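The other protein chains are all here in position, but one chain of the complex has been omitted.
In this document, chain identifiers A, B and C correspond to the written order of the chains, with residue numbering beginning at 1 in each.
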Amino acid sequence: MSGAAAGGMARSAPLMGRDTEPTIFELSEPGRRCWQLRTTGVPAWSAEELVPAEHRRTRPVPLAEVSERDLVGHMTRLSHRQFSVDLGAYPLGSCTMKYNPKVCDEVASLPGLADVHPAAPASMTQGWLALLVELEEALCAVTGMAGATFQPAAGAAGELTGLLVMRAYHGANGEERRRVVIPDSAHGTNPASVSLGGYEVTTVPSDDRGCVDMAALRAVLDRDVAGIMLTNPNTLGLFEEGIEEIAGCVHDVGGLLYYDGANLNAILGVVRPGDMGFDIVHLNLHKTFATPHGGGGPGAGPVAVSSQLVDFLPGPRPVRRADGQGYEWLWPARSIGRVHSWHGNALVLARALAYIRVHGADGLLRVAERAVLNANWLRTRLSGTFDVPFDRPCMHEVVLAAATLRRKYGVRALDVAKRLLEEGFHAPTVYFPLVVDEALMIEPTETESLQTLEALAGAFERIAAEASREGGAAAAHAAPRTTPVGRLDEARAARHLVATFDARPSSA
Amino acid sequence: MSGAAAGGMARSAPLMGRDTEPTIFELSEPGRRCWQLRTTGVPAWSAEELVPAEHRRTRPVPLAEVSERDLVGHMTRLSHRQFSVDLGAYPLGSCTMKYNPKVCDEVASLPGLADVHPAAPASMTQGWLALLVELEEALCAVTGMAGATFQPAAGAAGELTGLLVMRAYHGANGEERRRVVIPDSAHGTNPASVSLGGYEVTTVPSDDRGCVDMAALRAVLDRDVAGIMLTNPNTLGLFEEGIEEIAGCVHDVGGLLYYDGANLNAILGVVRPGDMGFDIVHLNLHKTFATPHGGGGPGAGPVAVSSQLVDFLPGPRPVRRADGQGYEWLWPARSIGRVHSWHGNALVLARALAYIRVHGADGLLRVAERAVLNANWLRTRLSGTFDVPFDRPCMHEVVLAAATLRRKYGVRALDVAKRLLEEGFHAPTVYFPLVVDEALMIEPTETESLQTLEALAGAFERIAAEASREGGAAAAHAAPRTTPVGRLDEARAARHLVATFDARPSSA
Amino acid sequence: MADYLPHTSEEIATMLAFLGLDDLDDLFSSVPAALRLAGGLDLAPGEPEPDVFAHVAELARANAARELVCFAGAGAYDHEVPPVVRALAGRSEFVTAYTPYQPEVAQGVLQAVFEYQTMVARLAGLPVANASLYDGAGALVEAVNLGVGATGRQRVWVSAGIHPHWRRCLATFSEGSGHDLRMVPLEEGRTVWPDDTAAGDVPGVVVVGYPNYLGCIEDVAAARRVADAHGALLVVAADPVAAGLLRSAGEWGADVVVGEGQVFGTSLSFGGPYLGLFCCTLEQVRRLPGRLVGETVDVEGRRAYVTTLRAREQDIRREKATSNVCTNQTLMAVTAAVQLGWLGTSGLAEVALRCARGTRYLRESLGGLDGVVPLTGDVPVVRELALRTAVPARTVVERVATEGFLAGVALADLAGEEGDGSIGPDDAVHGLLVSVTERRTRAEIDGYVAALDKAVRS
Partner (left out) sequence: MADYLPHTSEEIATMLAFLGLDDLDDLFSSVPAALRLAGGLDLAPGEPEPDVFAHVAELARANAARELVCFAGAGAYDHEVPPVVRALAGRSEFVTAYTPYQPEVAQGVLQAVFEYQTMVARLAGLPVANASLYDGAGALVEAVNLGVGATGRQRVWVSAGIHPHWRRCLATFSEGSGHDLRMVPLEEGRTVWPDDTAAGDVPGVVVVGYPNYLGCIEDVAAARRVADAHGALLVVAADPVAAGLLRSAGEWGADVVVGEGQVFGTSLSFGGPYLGLFCCTLEQVRRLPGRLVGETVDVEGRRAYVTTLRAREQDIRREKATSNVCTNQTLMAVTAAVQLGWLGTSGLAEVALRCARGTRYLRESLGGLDGVVPLTGDVPVVRELALRTAVPARTVVERVATEGFLAGVALADLAGEEGDGSIGPDDAVHGLLVSVTERRTRAEIDGYVAALDKAVRS
């Protein structure tokens, strides 16, 4: 019955069956509607009276036409076809899929926050400005920085913003540096941002302890290097022990240190990027400060900088008024300009503030401790089961590998991931970081309990044991079998691109 | 893994698998907690200082101890194990499972309604009183009655309230009548309420057209009869065509007519119980006026009465002040007393008012028309597939039967119901009304589309066709196979009662 | 024309044609023409959702009470309801489901109710709880029905410490059931059971509050002795929050425990929907009113839940059913399960303790005031305190509201201006019932005391 246009049929809800859900366009019936709009009393001029003929659309934009009941049925069934943190553990490495407190949802829907126009004057938005200034101070406390911008809408936007600040700083010093150094284990957004920032990427390899190879780093450092981008702990979940030395030699050549804050969760209250020597830090509020990821976003990627760089931040910035009478917007003296249509993802910022206040200094430290405790427990428990590329205590996540499983039984990291779905867990991140073959990057986060870790470890162990058994590899390749759809033909999706309903062969 | 205590494991979510979900007690871990309470600054006296030893509990009530994350995981997974209107069609006869507009949820959570204490004086709750009076007027317009009480919390409570009003009325006339007449097709709450009202039930049979057998009725009517309880359309979905005659002869012996409003949806704007001759009407707001059923409640069962009975209604009642200055509470002169701790299910009443205002006179008529249209379409379409006990146009629901299927193939109404679950629909009501053998009572409601009706009819047809085929009966008996659990051992539940976790053999 | 109906005019035409009808009106041919409503309902035409919402929101704004810091209780309490409880209990699968008639696709509601039953039973100290009743008063009525059914005696001794509204409901329904109620009065806030009994006065059921509606902790053991003396069943109407500090009613020997479950996650809601709690002994389980969820297994042996002992219910037993309750308050029961899950063992104890602390702090703060004295002397209370104010309590409530507080509930509003067996006429007029929940801060209590002071002076 795939594609059938029955709005009230629930066979696509996994509760009821394993059908596919028709698209909303297939549920559509001309003439049906669900919108209801205010009665306004405004004169009912016709489109002809309002828009000149040459600009006027001749037929309405064809959208779906459904009843509210069918819209609800459709979206509710789709929601049942979606895994989420609220359903179970989501140990996706580098993504920090912690539990997102529901109080933040209510904070973000406070009409006094959600219904405020971004261009309303500061005199009428003092609450928002106060909130932002309070959050800025908290983020500076956490990072050891002097000031921050909230405009970047996500981590990658923060990276690019930070690189433009870096560029402006060097420019203000009359320098035109051309290269930025990145470790080979870095997240893909780092090199992509470096390019967009107008720099060339210089990659440095990891050493056999999973850290930046110091010799290689020294070899590439010179006065053409604008800076280095690091995340610490790095994407292998390991703390860069030589960070002081790195900072020293980068600073020695006049370069700046950029901290990719995606892994800040591990070190909250333990060590601050500023104290490690970083000059620029972006924070992934959607990772560390519990903004739900929304299926891919929104997030928020504020950038905090040391005092010498505050003047370069994007503007305008919310600040306390000099006269002590509330708050106002201010353009930093040498601002790089705007990086967002307005003030950044404001409601995400409000969530982060609430999260930070609930935890406070003590709670944020507990977050880091528990996150690291959980990751190390899993590492220790699973170290006999999977390859351990770097056998050292990890921070908030652990990178294991299925290289041996693959070599011996033909069971790949991808198969392990798919099998894990059958076990009732989301899969870890696979094939990242690129420096580890058949990587399984597991980040349990601090909000999962020991009981869940035990169940998760048990599932991993079962999968590995099964791989070695007769027919085990075949079973792994056939996974997942308990999910609404099985493995997808991803190649076909790219080869015959169908990116809209109108591009479907049958709708042609 | 049934019963495993892993809070973050999602194998019980049908998206991931078919395991059972552990109880919250199995997820519990001593010392874990999720509550957070306001900081009050009130002195922290100990329990010993506050409660005398003989009354003081020696150990806390043992509840579950879970983290907020586990609570969310547990309840979200449970929600995925639950069918609902929002997932698909729910053609449960007599229950009017229509789509419940989401705007009503927002109405019911308005702080100005939801956060009001029921004992706050009328001077501080004028909005609530105005709302109730407006709703009362609307319900009187719909039913053709003179006044109403909102205290009954559901239909059955309304029935009993109405019967007590009937009793008080006769009592005021110095009469002690002992019997109430009920058709054999009546809903079980009617006879149960009659007993609780202190009356004896006199049952009258249905005739071969599915209506009250007039001769039989006349035979039981005398001055000992306090009244008759009817729903019209009746539980067979048929309009009691002889209603005027019924009313005439009941009134002739001094009895009152009670209207069971569970089926009011069919006649909104078409005919009013008052015009049919009814004296007392309860409304199931949770059926007709789109209050979601909440998995079994809450509902609201206001009782509306003709002018001669208004003085007997429960008190206090919200009324307009005589001086025109707002609203006040008033005790009817000969009130039967209270029937609820406070004023009834107030938030349900607010939902009903919103629903009624959105529809208005025109929309409520459309509701009835579409409900009846849908039911008749299904009746006509399926009349070749199932038995049609009463082959006449129906109102908002149609009663079919699987008697032939059972006789020929051993496939019962229950099997049809379970097979329908596999087809992605909730089952119709089965084995009710009792007067029809192997009854399938189908109420599509007005909010299901023709496309959904077609899919539903197709599913019924497939099920019937399959029953006649080789192995069809066995397949029907094995249904449902696509749901998280299969058919249950209901006898065992009653035989070995386990009504709490503590009564489980293993927890003993 | 804006509504929720999917039918396009083409579809209506098609469907009518399929039925062989000319127009929608023909659908109602079985309705006698003389009865048909001419001219439609006497209601305004439909309005779009946003207009309707604006109208109701305006009504909501007209409820001044909402802005007041709440010191009112009397069976409806301002407890903390966290966002997580609203989010979970508000999930549409719970909200838009019907009674779990098809258990294979209703394990969500069924298991939640099973967990609810377990928690409520533990709270009451009894082995069985049902799946919910309408409200506290309704639960009491059902409990008395059960007791009368079990003993075969319709005489019921009801402590005057039972909430006056609940007693009033009991009286209303006794008109139908024929129960014969005797109110047993209070002295200094506690029930004084009669020593000896005339022949016709032998109770089948004895009912007591714990604490009673004036907040006083009753001697349930004494009530048990009275019941035993007459072979009666003991029904205890217990405050389920106070139960976090007090010995359970079951421990004291209650046969049936009822209560108002609004305190577990449901907003004040102007009085409803609330939640009737009902627990009983195993002995009485076949007389249990309402639904009951039990554990069983499916065809493959998987643990599963189903409504059980259905032969008690009205849809099967009809006039012989234990009760007429059909639609109940399941969503509130699910809400209570979530709230109790959130509170957990330590949280329930903490809430009860904080209520008691706040109440003590209030009592001590009132110590210095002229014109406000405790009404029930030194009787121990947990979270509800009856006061006698120098000016009539209704006046106090109006005055204190101007300072931003809902002062409490005037006893005249509960027990009538004449009073009843629980209090005399003077206390009825000057009595004010005050409640302090865990949400009240010291600053609020201080402000309230000042407002009260002002109100009773002038």
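The criterion applied here is as follows: a residue touches a chain if its C-beta (ideal position, glycine included) is under 8 Å from a C-beta of that chain, and two chains touch if they have at least 3 such contacts.
What you are looking at is a predicted structure, and each value in this text was computed from that prediction instead of being measured.
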Residue in contact with the excluded chain [from A:I243, A:V281, A:A413 or A:I442]: A:I243
Missing-chain contacts mapped onto chain C: 49-50, 53, 80, 82-83, 87, 91-92, 439
Touching residues (missing chain, whole complex) on chain B: 7, 15-16, 29-32, 34-39, 66-70, 72, 76, 101-103, 105-106
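FYI, only the chains that are shown with their structure count from here on.
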Whole-Å gap separating chain B and chain C, where each centre is the average of the chain's CA atoms: 19
Whole-Å gap separating chain A and chain B, where each centre is the average of the chain's CA atoms: 45
Chain A: positions in contact with at least two other chains: 7, 15-16, 29, 32, 36, 67-70, 72, 76, 101-102
Per-residue multi-chain contacts in chain C, two or more chains: 2, 4-6, 11, 47-49, 82, 84, 86-87, 92, 105
